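Of the protein chains in this complex, one is absent; all others appear in place.
Entry: chain A
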Amino acid sequence: MGITFRKETFRDDFTFKNSPEHIRRFPFPFHEDAYMYAVNIEPHVVGTKGSVLENLIDVDEHYVAEMQDRALVLAEDPLRCQSLPHMTLAGWDLLELLMEQQALGYPEHFTLTRNGDRWRWINRPLGIDDTFTFGDTSTLPYGPMEYITRQSQGDFCILDQRDGNLWMDAGMVTTQADWSLDFDIGMNFFEWHAPVPLAHEKGIFTRALKFLTNIQQGKPARRLNWTMTINPRLDTSPENYHKWGPDRTTVTPENVGDKVHLRVELQSFWRLPRSNGIVFPIRCYLIKMDELVTQPKWARRLHRVIRDLPDELATYKGLTRFRPTLVEWLSKLDDGSATSPGFGPD
């Protein structure tokens, strides 16, 4: 069996695509015909076979191409990966977590063998076979966090927990929706959330922080977030705004289906055992409108959600420029009939 990894790009000629099976497993984030900001956190447990939740750390057909794109981003800008000195132990925690989960979910692609502190890691899709001493940084080509996150899809923020707060003290962030690790590093939970509108009415963040600081070992949690991106770019960082910002003016009625992408982030939250830190893997899934509307339920629902989105949220998510064109295009696929409850396609 095994996954057939696609050869594709997330820049320049944008050859990124989802196979038909991958369209059906896309984590569509709207369970009803409207969207409201909410702290929608739930336990991160294994879900239906074939869905992105079949394993707690998901590896899919875009794996190899995403890892190549990450290497390109890092070559241009090494500050996308940073770890303050006290976070090395948390990096080892993360290495263990990702190696264990990837090997568990995809034994045909990854193998972890432990012999006391001597570990061997085989990553077949990327052609890696390394033996190293767990806990000894000098036995790996990079620090433990960088080593393993160059081999794992999604961004990773590692948070230190102190004084009843969480501090963004390490991370690998190359596929983000317009925020910057280099700007946020060293900030606490309230500081890095300061720009979110509507949400800081008192209470939401305090409650979210209480929840997160209580995340326990063996009981990860998750939530979905979404935005839209023009062209299948993984790297929409503030540093590269000059590259992707102008894309938003290029949407026309003719190219909506190909250019506009729904970008869904599956964020999970895990307690790390040795360091007592918390890691947020932020896994990004992209789907272009032409692919999404192959599922009629999603087409109808997305039309209603985008049409009725409050203006502040549309602005925050950067949709303002192309929203009218998108809504007009989607409206032709909405016959007004009811949508079934739940996220999945019909």
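The criterion applied here is as follows: contacts are C-beta pairs under 8 Å (C-beta built on N, C-alpha and C of every residue); 3 or more make two chains touch, one makes a residue touch a chain; residues count from 1.
The rule is short, and it goes like this: contacts and distances are computed from a predicted model.
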Which of "Aromatic ring-hydroxylating dioxygenase subunit alpha", "Cytochrome bo(3) ubiquinol oxidase subunit 3", "HypC/HybG/HupF family hydrogenase formation chaperone" or "Oxidoreductase" matches, in UniProt, the chain that is not displayed: "Oxidoreductase"
Residue among A:Gln161, A:Thr175, A:Thr236 or A:Gln295 that touches the chain left out of view: A:Gln161
Selected from A:Lys17, A:His86, A:Lys297 or A:Arg321 as touching the chain missing from the view: A:His86
Touching residue (missing chain; options A:Thr4, A:Ser138 or A:Gln216): A:Gln216
Missing-chain contacts mapped onto chain A: 84-87, 89, 96, 160-163, 210, 214, 216-219, 273-276
